[in-house]
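For this depiction, one protein chain was excluded, whereas all remaining protein chains were kept in their positions.
== chain A ==
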Amino acid sequence: MAGVSQLQKQFVDYKASLFQEGVLDEQFDQLQGLQDESNPNFVVEVVSLFFQDSERLLNDLTKTLNQQGVDFKKVGANVHQLKGSSSSIGAQRVQRVCIAFRNYGEEHNIEGCLKSLQLVKHEYTIVKNKLETLFKLEQQILAAGGIVPR
């Protein structure tokens, strides 16, 4: 049992740190609240969709911004989508960068956009890694026969 409670503490602390660092916000808790016996993997499912969708958007943005004549309308549309989805799962820092990104897009500021793209990729990688770590901890707790603390 010592193993499980250690893991549980690790999980709680780690999760708390994500909120403290602003990587996640209250919306993530809302997702948690939607997970139950009928939807036991809801959070992982939504987050997986977010990962897939974000990678697609980031690839599109990279392509669009590296073209001769940048289509800022396309940039705006993609950033809007990324902003929306990150907001929907509580990926706060990603969402925040998207706001600045969108403004640069509206100003047709290529340099600003490129900087934002770099930043948003950075923040996305962070939230992806951290969420994957969090899910791994959950799996470890479950494998050890424990319950994941909420």
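Methods note: a residue touches a chain if its C-beta (ideal position, glycine included) is under 8 Å from a C-beta of that chain, and two chains touch if they have at least 3 such contacts; residues count from 1.
Everything below uses one rule, namely that contacts and distances are computed from a predicted model.
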| item | value |
| --- | --- |
| Name per UniProt, for the chain absent here [options: "Probable L-cysteine desulfhydrase, chloroplastic", "Putative response regulator and transcription factor RR-A-type family", "Piwi-like protein 1" or "Small ribosomal subunit protein uS10m"] | "Putative response regulator and transcription factor RR-A-type family" |
| Sole residue of A:Leu24, A:Leu65 or A:Ile89 that reaches the chain not shown, by the stated touch rule | A:Ile89 |
| Those residues of chain A which, in the complete complex, touch the missing chain | 27, 30-31, 33-34, 39, 42, 45-46, 49-50, 53, 77, 80-81, 83-85, 87-89 |
